[in-house]
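Only one protein chain is missing from this complex, and each of the others stays in its spot.
All chains are identified by letter, namely A, B and C, in their written order; residue positions are counted from 1 within each chain.
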Amino acid sequence: MALGLSVIFGVVRVVNFAHGEMMTVAMYLALMLFTALKLDPLVSLVPIAAVLFVFGYLLQAGLISPFINRPEHSQFMLLVAVALILVNLQLIAFGPDAKGIRTSYSFDSFKLGPLVVDAAKVYAAGAALVVAAALFAFFRFTLTGKAIRACADNYHGALVVGLNVRRLYALTFGLGAACVGAAGAMLMAVIDVTPAIGPAYTLLAFVIVITGGLGSMPGALLGGLLIGLTEALGGVLFTPSAKSMFAFALLVLVLLFRPQGILGRKAA
Amino acid sequence: MIARLLEGVPRRGLVLLGLLLAALVVFPFFASGYLLTVGFLVLYFAYVGQSWNIMMGFAGQLSLGHSLYVGLGAYAAAALYVHFGVSPWIGLSASIAFSGLAGAVIGFLAFRFGVAGVYFAILTIAFAEFARIGFDHFAWVQGSSGFFLPVANYATNDLWNLRGSPTMFYYLMLAMSAAAFVLCHALVRSRMGYYWQAIRESPEAAEALGINVFRYKMAAVVISAAMTSLAGVVFAFYYNNLFPEQIFHISRSIELILGPIIGGIGTLVGPLVGALLLTGLAEGMREIMLQLKVDVPGVKQVFYGLCLLLVVMFLPHGVWPPLARRLGLERGGADGAARADEGKP
Amino acid sequence: MDRRQFNKAAAAAGLATTLSPAIVRAQARRLKVGVLLPRSGVQAGIGQDCHRALEVGSRILADLGLPGLDIMNGDTESNVDVGRARAERLISEGAQLLVGAFDSGQTTAIAQVAEQRGVPLVINIAAAPPITEQGYKFVFRNFPTAPMILGDAFANQLEVFKATGVSPKTAVFMHVNDTFGVAMQKGFSGVMQKFPAIPYKVVDTIAYDPAARDLSVEVTKARASGAEALVMVSRLNDAILITRELVKQRWAPSAILSMGPGWYEDQYLKTLGKLGDGPISFVPWYDPNKKLAKALEAAHVKAHPEINLNTNHIYTFEALLVAADAFKRAGSADPKALADAIRATNITDNVSTGPGIQFDAKGQNDKLRNSAIQNRGGKLVVVAPASASNAKPELPVRAYDKR
Partner (left out) sequence: MAVLLEVRGLSKSFRGLRAVQQVAFEVPEGSITGLIGPNGAGKTTVFNLVAGVMRPDAGEVRLGGTRIDGWRPDQVCAAGVGRTFQIVKPFAGLTVRENVTVGALRKSNDVSSAQRRADEILEKLRLGPKRGMLASSLTLPDRKRLEVARALATRPRLLLLDEVMAGLRPTETDQIVAFFRELNRAEGVTILLIEHVMRAVMALAQQVVVLHHGEVIARGEPAAVVRDPAVLECYLGEETEV
């Protein structure tokens, strides 16, 4: 999830405020595939990622691309509008009630000494690692991946050497959306979905990505881990309801002392 | 003083402004309670939009956490009133102090450590969220169970304690919006206003011209925060209940900046136009849905979202600049985006 | 005296005292009721659930021979500003009475409009005590406040412990940190002192974020306290999350006692299946033995076979019942007369648990009782108070891996 945001921001430099909403779309897709075809969310994440890829590609190519060179607040507005539309379309289509699915391993857990580890989460984490690895390989080893990284480094330079930046951006946004799609599907194995949960996840993804370093993929993973740990520790040591405060505190600290994130590269 | 304020404002603009003000003043005499409520909302959003605009429109600092200042202002005045019976007019100094201080802290941290652009925006969100969760655990103001102000009768308008009818609140908000408008007008044409705009356009060049960028950015944040907190005071005494979940929520921050963005960032009239359009649009949508007998929750918001989308796509500078051009008001002062290409060779 | 007789008597009384010819005309008219519910936004789920009661309810009111209600819908979008504007709009469109609005914040905003415009507001659901402490004259609440819910919860717990012979010595109290959760938490220890017979001691109190996505830490902490029983104040999503954690962490407390929503809701039962059995909820509920309750349940099941009749439906329906009954007695839609009639309400043949609907001077129905309901086999049974129950409680909760 955070990975998707990282990819999108790192390259396209558009802050995707509709991120959480896109994720709920993916969650509903997973739900539909599960109820209709009994497809396990960890399996359905492949087609869902593909669908979200197309969605993201079209969103970027059709809507966002004229905004690339506009100021941030303009992009922000656009995505807020997109988010509003998505949430309420979901409300109309699926109703407001929380919907969940039960897989065979929903209630499994592994015992590791004193620790009880949630099976669904382990599988989801595994899937997340696979997705992350695939993404990493894509950016590192394929020609398109390299071209995208070139765009991220230098927009005008990329234009000059004749890269089709618009197409690459759309591709990137699609990829980011695909990550979100995969994340949504995985999450479906762990929690229930309602149309209104999107914004909380957008915010969480922001916190994670910025902590780890915008545009850095290992950073997104590290950020996720760190935020998870901070929240858990904050919850154990103080009152659990205030645990997100610790996540925000961490974010503030990171922003102040290392604005580019823990693993982010220094902005030129 | 007045003459200087009016200087350079085109006649037509003045006439139109006068008409608008007159219309707003007589509005309650013709409006039903419903329209009055809507009118109050318009003015409320125009006011907070104007306040936010100082930071974003003039000084170019994107804040996505302005609900922080609304909330702090609301809680400070309300708590003083409930716990000590302090009149909101005195309490608002505490509101201004707290919000200004919060703004100063955020500004200081951000500008000292060079947090800018998107990062700054996210920092402001982080602080607002921080406050939301913090206030959820702040027992003196009842935490998340909500802070209720005693509701007195509505027969008398007690301006001193801000207890009274919606009409009173409407005029209060009108006065505040008008004051904010005049203040912003004066600010933008002052030395500070020029400096802010210079910083917005290019901080490096501004520095090279001897502008202490840090100090002026701080001023923008503090002034904006303090002004916003006043809206919080009114909010508290108008609704008489405060919930951290609502008042500090990021959706409220977004709500309050939609107006100026739609209306036209960096313009004086933009926040008002934006608030008018958005509130009108929202209410109009409901009306249309009602007429069409569509009772599906969510449809209205979808259309609302679509309208927003169209505006940002086709009017990148907001509604006001092209509208001003149409009305022949381009040179409306030093404010911003719409400027005629007069004197072109 | 049954409902019909009662109403006749009431109408006759009204006629006798006022002797106004307008009444006859008024009887033929219908009352315009503006219903404000959060049907979109974050509370959309509950708002729409309440909404279900409107259609079913109207038919039952007609069967009771009460005057018809023209329902005007207003969506508060889970937002105070919108709630207030909608209330004003409904009134300007001619709403003669308001019903709403589930959320305490929105309800407070609407209550002010109602009070100021002199239009009665019958609150369906909202538990924050201050709402009826403001000296309002047009605001009525047929829903228990947080302290009332607590008091009954302890009383019913005693009944349950006695009936089952299970009496846990320790408990951990987990609550959601939102308006309702905190109100309950604050009242908890104070009210508990009034019930010295409660066998358990609270060994730890854990508050958690309403928007929490993961409650494993909280449940781990609760489990580590070593308590026998789990006392909960939660919402739906977190109730599901916590149950899942209980299963995963293989911890079955001897009793799961919930003093709020979540644990009995359809989604909970549907999502968790047999794992959802066992918890007892202490909530405003209905008396399954009452005649009107049976009628409402039957009508509801017919209209929404997949959804259990619940608090949302019952109290939204009762708000309509109060409105129609008062309208009939007042004989006119004059707001003052309506408000007076509501204040004089005395409906004994109702749905909710307790002696019936009456309002005190503050506009609060202080006679309401709560029930204890238990999840059994995917269904809900009422286990306490004994006078309004249809089953015996069963404790301890069965271990999750033995189901």
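One rule holds in what follows: a residue touches a chain if its C-beta (ideal position, glycine included) is under 8 Å from a C-beta of that chain, and two chains touch if they have at least 3 such contacts.
The model shown is predicted, which means the values in this text are computed figures rather than measured ones.
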Here the chain that is not shown touches B
Touch assignment to the omitted chain, from B:H66, B:R132 or B:R189, lands on B:R189
Per the whole complex, from B:I211, B:V233, B:I250 or B:C307 the residue touching the absent chain is B:I211
Note that subunit B touches the chain not displayed via residues 189-191, 194-195, 197-198, 200-202, 204-213, 266, 334, 336-337, 339-345
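Throughout what follows, only the chains that are shown with their structure count from here on.
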Contact graph of the chains (line, ring, star, complete, other): complete
Per the C-alpha centroid definition, the whole-Å distance linking subunit A and subunit C comes out as 38
Whole-angstrom distance, CA centroid of subunit A to CA centroid of subunit B, is 32
Residues of subunit C that touch at least two other chains are 39-40, 44, 47-48, 177, 209-210
Multi-partner residues in subunit A (2 or more other chains touched) are 88, 91, 96, 239, 241-242, 244
The residues of subunit B that touch subunit A in their complex are 56, 62, 64, 109-110, 113-115, 117-119, 121-123, 125-127, 129-130, 133-134, 136-137, 250-251, 254, 257-258, 261-262, 265, 296-302, 304-306, 308-309, 312-313, 316
Contacts from subunit C onto subunit B in the complex sit at residues 39-40, 44, 47-48, 73, 75, 77, 79-82, 84-85, 88-89, 91-92, 104-105, 108-109, 111-113, 115-117, 128, 130-131, 134-136, 177-183, 186, 209-210
Listed in rising order, subunit A residues that touch subunit C in their complex are 88, 91, 95-100, 102, 106-109, 116, 118-119, 190-192, 194-196, 200-201, 204, 231-232, 235-236, 239-244
